[in-house]
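Before any comments, here is the structure.
Complex shown without one protein chain; remaining protein chains in place.
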Amino acid sequence: MQRYILQRLVQGVILLAVVTSIVFFVGRMTGNPVDMMLPEDATEEDRQDMIVRLKLEGTVMDQFGVFIVDAVQGDLGTSIRYRQPATDIFFSRLPNTLLMIPPAMILAIVMAVPLGVISALRRGGIIDRISATIAVLGISTPNFWLGIVLIYLFSVTLGWLPSSRMGGPLNYIMPTITLGTFLVAGFMRLIRSSMLETLDSEFVKLARIKGVSETAVIWKHCLRNALIPVLSLWGVFMGGLVTGAIVTETVFAWPGIGRLTYEAVIFRDYPLLQAVIIMDAIFILFINLLVDILYAYVDPRIRFE
Amino acid sequence: MLRRSRVLGGLAASVLAAFSVAHAADQEGTLVVALETLGGQTMDPILEGRAPHAHYQAPIYDALIGFNLEEGGLGPGVTERWELAEDGQSWFFHLQKGLKWHNGDPLTAHDVKFSLERTMSEESIASRASALRRNVKSIEVVDDHTVRVYTKGVQVHFPAGLSRAVFQEGQLMPKNYIESVGVEKFRAEPVGSGPWKFVESVPGDYVEFEAVEGPHWRGTPNFKRLRILLVPEESTRVAMVRTGEAAIASISPESIREVEAANLKLVTVPGTMQAIYQFWGTYKEGHKDSPLADVRVREALSLAIDRQQIIDHVMYGQASWPMPFATFSYAVDTDIAKWQEWGRTALRYDPERAKALLAEAGYPDGFDMKFANTALPGTPYMTQIGIAVADFWQKIGVNVDIKHYEWGAFRLLYRGEQKSLAGAASMFRTAGRPVAVARYSGGFQSKGGHHLFGDTEECNDFCQAYDKLHQEVVTAQDAELRARKTDEMLTMVADSWMAVPIIEGMGYWAVNPEQVGKFDTIPGRHELGDVFERMPRPEQKPW
Amino acid sequence: MRRLPLISFAIIGTMIFVAVFAPWLTPHSPIDQSLPDKLLPPFWEEGGSTEYLLGTDIFGRDLLTRLFYGARVSLIVTGLALTVGGGVGLVLGILSGYVGGKLDAFLMRVVDAAFAFPTILFALLLAVTMGQGMDTLVIALSLFLWAGFARVIRGEVLAIKQRDFVALARVHGSSPARIMFVHIMPNVLNTFMVLLTLNVGVIIVAEASLSFLGAGVPPPTPSWGLMVAEGRGKITSAWWLSLIPGIAITLVVLSFNLFGDWLRDRLDPKLRQL
Partner (left out) sequence: MDSAPVLEVRNLHTHFFLRRGVVKAVDGVSFALRRGEVLGLVGESGCGKSLTALSILRLLPQAAARTIEGSVLLDGEDLLAKSPGEMRAVRGQRIAMILQDPQTSLNPVFSIGNQLHEALARRPDNTGRSLRERAVDVLRRVRLAAPEQRVGQYPHELSGGMKQRVVGAIAISCAPEVMIADEPTTALDVTIQLQYLDLLKELQSSLDMGILFITHDFGVVARMCDRVAVMYAGRIVETGPVREIFDNPVHPYTQALIASVPKLRRKTGRLRAIEGQPPALSDLPVGCRFADRCPHAEPRCLERYPEAVNVGENHSASCWLAA
């Protein structure tokens, strides 16, 4: 186990190096923060001056060298736009995003597990149809649009909820739904199909033969098996979550890292972009590692060499 | 109409205090404003290069030169009046007396010298810092209320850059405070001299201010607090104004219907920008014989555009008929009436004439043309204007190959050799500034950023003639001469049809009438950082 | 056995039909503007006209026409992205599963990387680098897709590789390439087909999100995702702008999902974990 974790960590570092390099070079192909700092009719003289001011002189390879040397020492540079250390900015925004993700996850689990299980049990029944509809709506509704419709419905028309921004518990409701919907849809589909699979299995039959109650058969024997594919496809959901966070944070004026990342791209704030993507990647890799360890715990058949 | 001859430094500062009779006891409530961007959200003026400073720095910092609040353009600020020395090589700035920083220190000429020097310093990334460095020779404190700035050569438009009507470089910072507490502390707890004091800034979320208690020359706030929120999504901003969570939100013309349907107020700031299109590198080898190099074709393309339709339908009626390139009603050294008339006739919709001109130029069946569509920060609706313009061109038989560029990507295209833009048209804009010639420099001078007439290596007769004329305008000390030369410059560019105004845009604001009273904006300045202090509460001045 | 999803076929068929025959189905152009006719509501609403059955957009363009042409754009983008992304995923998945060892370890780490890297940001970066366009969009969406395909296909191949016919082919001296692409590939095509249909919805919605962030299909070209994104600010004053293309997306995604479920049940009842 320890060896496995170590191995994964080493792989993670290599991966980070690759991702970082890609971001470094692709980022620099997309434009230049200098241009974003200057008025639209600035002269070449103004540009050169600003380049010096922002310490962006030298070839891309020179900059890369400086970046690597600093990065190895934990310094990911200073944000061009905010003039602060990029990692400081990341960590000041991170808690906001971390506050948004768990409610979405909980929503997804609270809705998807029972609906997925029930629709598998009553295949073709009313709940199956309703949850199939929810799933398709969840998959096919772009979440920015869902967020805006929610705002118009619950804030503007009904006046029940604050329209956006962080704040009290009520402020979390709409962002949670917006971010959680596609998770609900995805989880529900998976749980339903893997429940169907396990319900047909011999061990469920044996459990029933043993006289185990139907409740225990479903929620203990089936569900635990049905959750395995959900865990194994976790990475896919994580990717979706990052996308969802960018969109949700934009719609709900949520000062999190999704929005920060987006702005770093648009503003060509290279150091910030690099820092944010490196930190995002570390975060996701770490979560994936945790999930893999959890996976081994849930499924005893998995053992690490 | 708005014809006037401006004598710089002629106005008395007391005029400005007309509104300000409010007292501390009369300040209540919080004014909440939702914006699409807070820029760098830094409270250090030398670290913010772009327009958002006029929203979230303006409340606490005064600028050396102020606004003409009614008409737009320059007016008195911390400097009551300013004048060019006899020899034209230096400017005198005479400061208001009795101004104080929020910490109680008096605001003096030493602060002004300190601020200008700090803005020009190595650590400054203010957008025009390099221009200041190039233009300023030295700064001298004559007495506590007089500063003299020695310029390199004659700089007749030098003070304009020190007003927020134009740029940010005139913002004043407290010398003693910064020198005693250090820059880091200043950035965390900034002290200014404006009508609002800094309270807090939460990155990516909001900036909050508190009204100063005593009367302030810019106007004494009627609200106790001012909170400026960052809300990137426009639909959300509109919703917030509807629910009353925000009193004011920036919008684009697309939301105008939504705002009116919801019984909100629409406030427009006139003359904030011109949407234009321009032709790049037509002077270059390989493009000299292209259709766009023919002035008749370029004129035809302008005649093909029904500007009234764009104003009525793309801008929902909230835009004006344009004047010549970068020229607004508050422009200096300009015969406004003449050029308004010119706009009406020269920029008319005349597809028949357009087709005739095309035929005359040898393109009766049209031609292929590349058109780069883009929107500059703060004016997203430019993309839609671009789409509409392309459609009008298509209708007179031009085959327009329209491609969209995100602004940062477009920015790459026109630096250096402009290879991928040469021979193509693109959308562009000119911001609402009183001194047109500054914008002409970037557009048409051979050393300018766009150099549409020719570059430093390839400057034909026309290009050289323009460079010469431009130099005459910026060095003309005599007002009358300067006006005449400015007129010649406008004519030369207008007749070239190289950069053509489409419409004059506005700043658009959705306002909840129950949250804030009726207020006036400053023509040409989209941002409201210099307006907040004069906004009444709804009961003080209902809509 | 599930019944043949006739309604799904009908909807998918309609979409393909209108996409292919768009120019003959409508008198309007999807791009030419008629500014004075902007924002007309659908014909059944007050102020609507039968000339523009589903109303007009902000440039006075017929919404129905744009929906037809949008189907075309959405189909092309989806089709290409699935072909490229799915194809790469298929080939790499087979390679990874069959060859195994270091190649497998390497490819699976790359798949992890693809998941760890927020794909939408890469799409954004691409869009700002290359300029918005269908080509950029297809590349971005393909990058988004391939890893998922590769992972699932690899799993299938691992199972298939144990089966007798593969051993037999090996005994007969078939080359690895032949075994992979002649013997194994046909056996994963079922899974592949199902993945394709189930990803249609994912792509259409991803395209809409990219449009929202300003990196989708460039206007004035209509795509359903762009139409929803552009109409989002007018939900109360001109609901048809975003709701109608939204409904179209939902119907098509629903159809492809039902079709995919049916296909999955039909091709392999065991293949439920998708």
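Letters A, B and C name the chains as they come in the text, with residue numbers starting at 1 for each one.
Criterion: a contact is a pair of C-beta atoms (placed from the backbone, for glycine too) under 8 Å apart; a residue touches a chain by one contact, two chains touch by 3 or more.
These figures come from a predicted structure and were not determined experimentally.
S.K.: Considering the complete complex, which visible chains touch the unshown chain?
M.R.: Even though it is not drawn, that chain still touches A.
S.K.: Considering the whole complex, which of A:Gln48, A:Thr157 or A:Ser201 touches the chain not shown?
M.R.: Of these options, the touching residue for the absent chain is A:Ser201.
S.K.: I need the residue numbers on chain A that touch the omitted chain, in ascending order.
M.R.: Looking at chain A, the ones touching the missing chain are residues 201-214, 216, 221, 224-225, 228, 298-301.
We adopt the following convention: only the chains that are shown with their structure count from here on.
S.K.: From the C-alpha centre of chain A to that of chain C, how far is it in Å?
M.R.: Chain centroid spacing, chain A to chain C, equals 21 Å.
S.K.: Spell out, as numbers or ranges, the residues of chain C touching 2 or more other chains.
M.R.: Chain C, residues with two or more chain partners: 128-129, 232, 235-236.
S.K.: What are the residues of chain B that contact at least two other chains?
M.R.: In chain B, 235, 406, 408-409 touch at least two other chains.
S.K.: What does chain B use to touch chain C in their complex?
M.R.: That would be residues 234-235, 238, 254-255, 257-258, 261-262, 306, 309-310, 312-314, 383-384, 387-388, 390-391, 394-395, 402-406, 408-409 of chain B.
S.K.: Tell me, which parts of chain C touch chain A in their complex?
M.R.: Residues 109, 112-113, 115-122, 124-126, 128-129, 148, 201-202, 204-206, 208-209, 212-213, 225, 228-229, 232, 235-236, 242, 246, 249-250, 252-254, 257, 270, 272-274.
S.K.: Which residues, counting only chain A, touch chain C once they are in their complex?
M.R.: For chain A paired with chain C, touching residues are 11, 14-15, 18-19, 23, 26-27, 29-31, 135-137, 139-145, 148-149, 152, 156, 190, 193-194, 196-197, 229, 235-236, 238-239, 242-243, 246-247, 250, 261-262, 265-266, 277, 280-281, 284-285, 288.
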